[in-house]
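What follows is part of the complex, with its chains left where they were.
Labels run A, B and C following the written order; every chain starts at residue 1.
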Amino acid sequence: SDLVLYDALDFAGPVAKAFQAKTGLTVDVVEPGSTGETLGKIAAEGNNPQFDIVWLDGSAVMERMAADHVLQAVPAAAYDKVAFTDLGKSLVPQSHAFLPTGTSTTAIEVNTKKVPADKMPKSWADLQSFAGSVAAKDPNLSGPAYQWLAGFFQTNGVDAGKALLTKTLTNKTFAGLSSGGKVDKAVLTGDASVGINQDSSIFSKIAAGEPVVAVYPSEGSVSLPQGLGISAKTQHMDAVRKFIDFVTSAEGQAVMLNGDDTDFFYIPIIKGIHAKPGRETNITYTHLDDAAASAHEKEWKQWYKETFVQ
Amino acid sequence: MQHTDVAASARGVGTGRLLQGGRAVLVRCAGPFAIYAVFALLIGLPLALVLVQAVMPGLFAVQDGSNILSFEPLARVFNSAHVASSVLHSLELGMLVACTTTALGGAFAVLVQRCDIPLRTAISTVPWLVFLTPSYLKALAWVLLMSPGGYLAQFGLLPSWLGSSFFGLTGLVFVHTLSLFPLAVFIIGNALAGLGSELEDAARLSGAAPLRIWLRINGPLLAPAIALSFIATFAEVLSDFGLASTIARMSNFGVLTYGIYAAASEYPVDFPAAGAQALVLLGLVLLVVVADRLLRRRADPRLISGRSRPARLYNLGKWHRLAMAAALAVALLALVLPLTAIAARALTQTLGHGLIWSNFTSANVVAALSLNTEANDGLLRSLFYAGLTAVIASALALLLSAQLERASPVLRTAVIGLSLGSVAIPGIVLGFGYILVWNRLPGFRDWPFPHYGNGSLLVMGYVAAALPYCLVVILAAIGQLAPSLTDAARLNGVGTVRRLLAITLPLVLLSVVTAFLLTFIRTVFELPISQMLIPQSGPPAPTLILRLFSHDRDGLASAIALVAMAAAGIGAALVWYPLQRFVKPRRSAGHVHAGSSPIAETGTSP
Amino acid sequence: MTASLHCAGICKSLGGRAVLTDLDLKIDAGEVVSLLGASGSGKTTLLRIIAGLVEPEKGLITLDGRVVWSEKSIIAAEKRRIGMVFQDYALWPHMTVANNLTFGLRSQRLSDQDIAQRLNHALDVTRLGPYRDRYPSELSGGQQQRVAIARCLAARPALMLFDEPLSNLDAALREDMRIEMMELVRREAITVVYVTHDQAEAMAVSDRIAIMRAGEIVQFDTPRAIYETPADSFVASFIGGFSIVRGQVRDELFAIADSDAETVRTPGARSGAGMLVIRPEDARPAEAYPGNRLQGRVLSSAFQGRCWRLAVDLGPQRVRLDWPEAPPIGASLAFSLPPERCVVLTA
């Protein structure tokens, strides 16, 4: 085939199909499972990667892979061709490790059957009143969750943040879930009243008719870009370029919006493209200090694990 | 193919005596050597590559791989209080479940094979159906059923104390037992089929009561099978991730596999930590295998002899309805309840609204059944891979078992220990091993066949994952054959291959078919290997299902899983029914005595 | 401790074929009865039915007057106090010889001392002392058979069933063991049903012999009575390897059918078609009974130690004779039969 794509995004398959129909280039889509498994596979392949393109949620892992020389820098020309919105521009990494194709963020997922309208949390701090009934992902297992944790420490202060979380996530049963789906499940069955979750996941639940809402904390939240990276060893650079062009084109973006799974509810970052109806885009973003986040990654993950998981 | 001579000499002369004469040795050893090489290549090497990183952490680093020896990862793992507690948890859980499962499975096997309970045929399919349900579905089902907001609570059928105590050791043992007991039924049931009634008859005439007969005669004679079932379940529990990531996680009962998954889900994967913890798992299983060998020093008795011994059915008299009720209760808990939960999920729109009328929909089922979808393609692919894997794995296991059967006890123990050990290693570790061998190791990575990234390596991985089970099941059966049966064939000038096909295979056909079906069903739903070795040409069904689950579309996922189960079940039935004719003669012959003695006043009645 | 046995109207089919048909057998307490019958005649099946291991389809079995099997009530095998030596031994492979023997005794809750004493005695009788700690798979065929016997002896049941218990032993050991077994059995006055294929053994051990053919008992009498006056030609040919010669009796003279041989004097034989029973050991030199002389051609000869066993062709019929020497094959042989030993059965 002309391209091998490793991904963990719901729309990657349809996009590849549309790309194939348009250009006649064949794409093998490899989706081992969630982001974790995809990364595991890439890690095992090590210095002999079998993919041309990897397309995932999360910027930190992309940076990491680029630093390990698993990925090569995205050619500057590729960025120039895209009409990024401001939000989009802010997501373009200095290292050119990846090309952002969209984004999402972390929000508070609330079960409306369990939480009356007047008791809705408004900020991370409000979660304290739901202590013991808050579902959250383990940052050790989920890239987006770490991004949230780092952002949370950035907005709330590390020590205050730790104190707040310690008071909030008092139930280890829900504090270290392994995926967004599990957070959803905990909230939907009512085992937990609220959850800390990726907002696109929440909106897909809402669209499916589940009784939940997404609440954005007043402190602001950190964005989680979807990144597309290029293998350092690719032999198909031409095809890769064409694929990037297609993804960032209106045609490609239309495919990415045409579905009802989680990832289809992303926030477009290209001018003229609008998110799926019902998807909140008016969000106060905070910009993550990548340096601080990666400097403390080990330490904070370890703290989380020891405090809430083990 | 003269390797049996070596075996014969090993048997006759004792172990360790090598024949003089270089060329003769070569010729004689070629057969076994080839087979052991396959075993090493399939399981040994991939596992070794992951495990060795526990002491050579830099071996497969993306950059500047180094083979410096370091005990840092091991030290890290052994010094962690958490790892220590999860080892204890794993051990505690494994041992408990191994006991309960073997007990339940053994009782069930006796019930359906030796007792004249009503609905016997129907009840005997229950373990197969339970086995058809992949473990991640069972885990999901129990979460759906038992969680505080789950289905049972919605119907008010769940007392709160039960709900809360369920998420803990009790619940884990309960769910594991119900989902693993088919294994015990297969292993013990196969042994039971070879154990005629003559020895029992002799005991009855000695005035021994039924209980005593089971404790002192049948029990010890079945000991190899019981031990095997115990170890296999133990290993299976150790490697389980489905429950470890749901119920265990929700009840904060950390087990080793979860640690391995945690180490394997980071980027870059913490291979040293995964390897070190996998090493601990392997150690635990080897410990149990060796303990078993030491406890049961004597060679296992040969139950199928050149003289025939028919088996007899017990008449339970007034107890037979009670027995049936017990069997049905097991069926209800292990099969009906979880499947209903899955079906309910497949038939409802949203999880949050629960089981109310307006929430029901057929959309998921319709989507799962519509043709030419990705799910359908994946399912067909999986069925094909599974069929291929089952053929290869059971054939290979038969060859290996025939070889091992006559090998020295030490070698036997070693191979069984390693096989079961590899059962205990989470599939993802084996999957990593495969990638390391076939994508990293010079000399392997450029082989056109099998090739990483294509179906051939996936099938090979499946075979490796299934081989230990096939081996265990078939080896247990071959161990029951009296040596004179194959000896007689040798004297008739029948060569090794034909002997295997015409004598050994038919006599252990039941077990080979069992191994085949076990492999087929497991492979259709096998997850970690599918994920790691997913072919570029298209994904097999389990990864599709899992992706839906992880993206929280469990309604559709449940529907597809149900369709997959039905397909796998039909596939298995298509294999079983034609083959059953060949298994029949001997068994029915054995049952003649039984069938025509409808009023045997015996059995478990006190 | 001893028990009488009564089986009445026992019917049993296996695999759709009748194996036992309306069989009756009545054995007194303390009696030793042999079951003698061709291979496949249903002996093992009958023993298993008596033991309670197989259920008949019809019939009544009483042990010491107590019904142990009828269509209405059944006493379980383990409650019947019956011991059995199985044709294929049925030793428990996971137990040593000693444990095989003591397993049943422990079920009977005997004292340790009693158990040890019985164990030693049974091992003595069967000469298995040196093998007490071996496992069955480490024993030769004959040794295994002896373990099976020892197990039954040690249990001292009220009724013992032996299914060809000595078939794998050499003659010397066999005779010794038979004598010792029977001594024990007689001393304890145990009732015994003894299946064997060896007529000499049957005659030696039993008070009465039951001859079975195809699921029926065709003659049930003392060894002597059966030997002297077999009920029919089947019994005659079965017991002791007697030869049967068809012919016609007229005026107490027997003429062999389809042959122009001389006639034989058979005092007391009824006129008409009949079958002359010739016991091998009755052959005498031709001159011993000149009036009862027969002549034939020697077909084969086999050395038997005390004599030669000859197969002799009497026209169309063949007889077996014991003879002090071996004439060359094909030679003509004249012999005579004592008239008082010439039994003629009506055809």
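We take it that a residue touches a chain if its C-beta (ideal position, glycine included) is under 8 Å from a C-beta of that chain, and two chains touch if they have at least 3 such contacts.
Every value quoted in this text rests on a predicted model; they were computed, and no experiment measured them.
Recorded composition of the complete complex stands at A x1, B x1, C x2, labels matching the chains displayed.
One rule holds in what follows: only the chains that are shown with their structure count from here on.
Ranking every chain by how far its Cα centroid lies from the centroid of chain B, the top place goes to C.
Chain closest to the overall centre, judged by the mean of its C-alpha atoms against the mean of all protein C-alpha atoms: B. Chains joined by the most contact pairs: A-B. Distance between chain centres (mean CA atoms), chain A to chain B: 37 Å. Centre-to-centre spacing of chain A and chain C amounts to 90 Å, using the average Cα coordinate of each chain.
Chain B and chain C have CA centres that are 53 Å apart. Contacts with at least two other chains are made by no residue of chain B. With touch defined as above, chain A holds no residue shared between interfaces to two or more other chains. Those residues of chain C lying in contact with chain B across their complex are 12-15, 48, 51-55, 57, 74-79, 81-84, 86, 88, 90-94, 103-104, 107-108, 135, 137, 151, 155, 157. Chain A contributes residues 1, 4, 10, 13, 28, 30-34, 36-37, 39-48, 50, 61, 64-65, 68-70, 111, 113, 138, 140-141, 143, 172-174, 176-182, 184-185, 187-191, 201, 204-205, 208-212, 261-263, 306, 310 to its touches with chain B in the complex. Residues of chain B touching chain C in their complex: 197-199, 201-210, 212, 216-217, 220-221, 223, 298-299, 301-303, 305, 307, 309, 312, 589, 592-593, 596-602.
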